[in-house]
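A single protein chain has been omitted from the complex, and every remaining protein chain is retained in its original position.
After this line comes chain A, so read on.
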Amino acid sequence: MSDYLLQMNGIVKSFGGVKALNGIDIKVRAGECVGLCGENGAGKSTLMKVLSAVYPHGTWEGEILWDGQPLKAQSISETEAAGIVIIHQELTLVPDLSVAENIFMGHELTLPGGRMNYPAMIYRAEALMRELKVPDMNVALPVSQYGGGYQQLVEIAKALNKQARLLILDEPSSALTRSEIEVLLDIIRELKAKGVACVYISHKLDEVAAVCDTISVIRDGKHIATTAMADMDIPKIITQMVGREMSNLYPTEPHTVGDVIFEARHVTCYDVDNPKRKRVDDISFVLRRGEILGIAGLVGAGRTELVSALFGAYPGRYTGEVWLDGKLIDTRTPLKSIRAGLCMVPEDRKRQGIIPDLGVGQNITLAVLDSFAHLTRIDAEAELGSIDKEIARMHLKTASPFLPITSLSGGNQQKAVLAKMLLTQPRVLILDEPTRGVDVGAKYEIYKLMGALAASGVSIIMVSSELAEVLGVSDRVLVIGDGQLRGDFVNQGLTQEQVLAAALSESGDTAHNKNNNDRPGAVGDARQ
């Protein structure tokens, strides 16, 4: 019998022909905390879904040994029964139920006749909370009465109540404040002392370094290295995480960058649910004519919030100013932004991009329908002419403009959404994750189009989680971390390490790699 609680050996998981995981080995001892690091899309979440049997045994290759015995779980309830509990990035609590009811969700203690045994549940919940060193929590109150940090603790209590022996925490701190994170880390140390093992997945490497005993890095679905934390430091982790060769996927269209035409000043966004928390904290930046500005940062850093606030689409409260051509413009609603010459292709194509019941062509012309109207009637010929032109320009592959848009591939849907926005003839185009869920061919065409647009004088802001993409197409790169501007780099010889280091850096000054004309005095080297 080995001394490992969990051994995952040679895990391979394919989606279609693509190997999302390609031979991953992870070992966890009882009472050990393993940090799992990797870039966005490296395969961390997939690996945890394999472990927790979201993907049941048989849909992947390799073996999982639990306590030395093969684990062939078919469902989450089987892995939970074994003692493997996963706490997801998004909390899964029911806000209107009490803390105790949430802890016992699905495992309620009952009296004869199926009645809930509230006294027993409250007693046990209070005991759990004492164990977690939060005795002041009233477990009979609704969960919604407590902030994000306490809610995270309720999730942990829920896991402990299921007799968890291995706790998987997926980005547990993304919704927490600094002091709440401290409490969380203390509790993990406490659990370790009790013999509970943890897998800690986080982009925040300082937390990983603070709490983990071992670091496993995965990249592009491959296991890179497993090292004791004592032999590692944050820069070494970053090198392991990035170490990817840049491929020649990014066509370059020669374009010249002109003068500053657009400026965002002091943009601050407040969390929708927790109005005191800042998702974006006082960010200002400029954009030049014909420039492609990449915005990099980790998931949850506040990139989408920033650009949707610029466009007037942020759902919560936000402040800030948007200047175009030296004039303050009103971008409080998408309609006003589009009229002012600013438009956005949103992140979530299905939810925010396409109109599923309309055809391909009708999706494309949606934003500029007025321009085809005589009195009230849409001039079908003019509309179809415009649609045909856009379909040709975007190399959009569709048998007919009258087909439902849902019949197209992701890449072609994205081209249609892009065409819709380009018809408004924007001066500034915001692209939020423009190549998410898009095949390689369509990606290439989207990059080419971006280059052509920039050459014609359109300024582009591109938010992307793929660092290689940001470095491949941008003229300049902004790095956002924790809602703050952490770096403003001219993309010349810029490396992924520099960007990632800036994204992971503690709050403080913004890093630059070049003297920046608009920011006299802000000269400095990129931090390593």
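General remarks:
One rule holds for everything that comes next: a residue touches a chain if its C-beta (ideal position, glycine included) is under 8 Å from a C-beta of that chain, and two chains touch if they have at least 3 such contacts; residues count from 1.
Keep this in mind: contacts and distances are computed from a predicted model.
Entry comment: the absent subunit's protein name, as recorded by UniProt, is "Xylose transport system permease protein XylH", drawn from "Lactate utilization protein B", "Cell cycle protein", "Xylose transport system permease protein XylH" or "Xanthine dehydrogenase small subunit". Within the full complex, the residue among A:Leu36, A:Met344, A:Leu418 or A:Leu431 touching the omitted chain is A:Met344.
Residue A:Gln362 is the one among A:Gln152, A:Thr304, A:Gln362 or A:Thr398 that touches the chain missing from this view. Residue A:Thr406 is the one among A:Thr406, A:Gln425 or A:Ser456 that touches the chain missing from this view. One of A:Gly62, A:Pro334 or A:Gly410 touches the chain omitted from the figure, and that residue is A:Pro334.
Mapped onto chain A, contacts with the missing chain fall at residues 311, 313, 333-335, 337-339, 343-344, 346, 351-358, 362, 366-367, 369-370, 372-373, 376-378, 380-381, 384, 388, 400, 404, 406, 420-421, 424.
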